[in-house]
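Quick one: the structure is below, and I'll ask about it shortly.
Complex shown without one protein chain; remaining protein chains in place.
The block that comes next holds subunit A.
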Amino acid sequence: MGNKKKNLTPAQQKYQGLQQKHEFKRPILKNCLRAFWVGGLICMFGQAVTYFYIYFFNFTEQTAGNPTVATMVFFSMLLTGFGVYDHLGQFAGAGSAVPVTGFGNAVISAAIEHRTEGFVLGVGGNMFKLAGSVILFGVFSAFVVALIKTILITWGVI
């Protein structure tokens, strides 16, 4: 860092000082609190959906996870389409992006962004631009974990 500063010309150093003077400080604590509350509320809603499936359908705690995730993603997709989730994302940041609802938002927002380029090359081609890496990472890590588990079971460790 110090080395970098030494390489700067006096004019650049002066400019950096000026920039630092006018730069807004990031409200980290406020952002964390917002993310915590909104993320928590989304998870609370997810828990309510899980209980709904357990109570009214033949799902156990173990099997209710899949329909809950599907429902939450569906809701976030709808809210993205209606333009509500964008405001939520702006307000809560990671609180709305980290839960599974952020995945639905990533898919639909990319689809909306590219809809002018046509349905196949636009929507179809760009829909998974953001979410594709999530799916790939998820599938690949699940494969690796399953492989490790299979090896451990074969060896009789677990």
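The rule we apply is simple: contacts are C-beta pairs under 8 Å (C-beta built on N, C-alpha and C of every residue); 3 or more make two chains touch, one makes a residue touch a chain; residues count from 1.
Convention: contacts and distances are computed from a predicted model.
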Given that one chain of this complex has been left out, which of "Thiamine pyrophosphate-dependent enzyme", "WD40-like Beta Propeller Repeat", "ABC transporter ATP-binding protein" or "Sporulation protein" is its protein name according to UniProt? "Sporulation protein"
Touching the left-out chain: which of A:24, A:55, A:82 or A:155? A:55
Considering the whole complex, which of A:12, A:63 or A:141 touches the chain not shown? A:63
In the full complex, subunit A touches the hidden chain through residues 51, 54-55, 58-64, 66
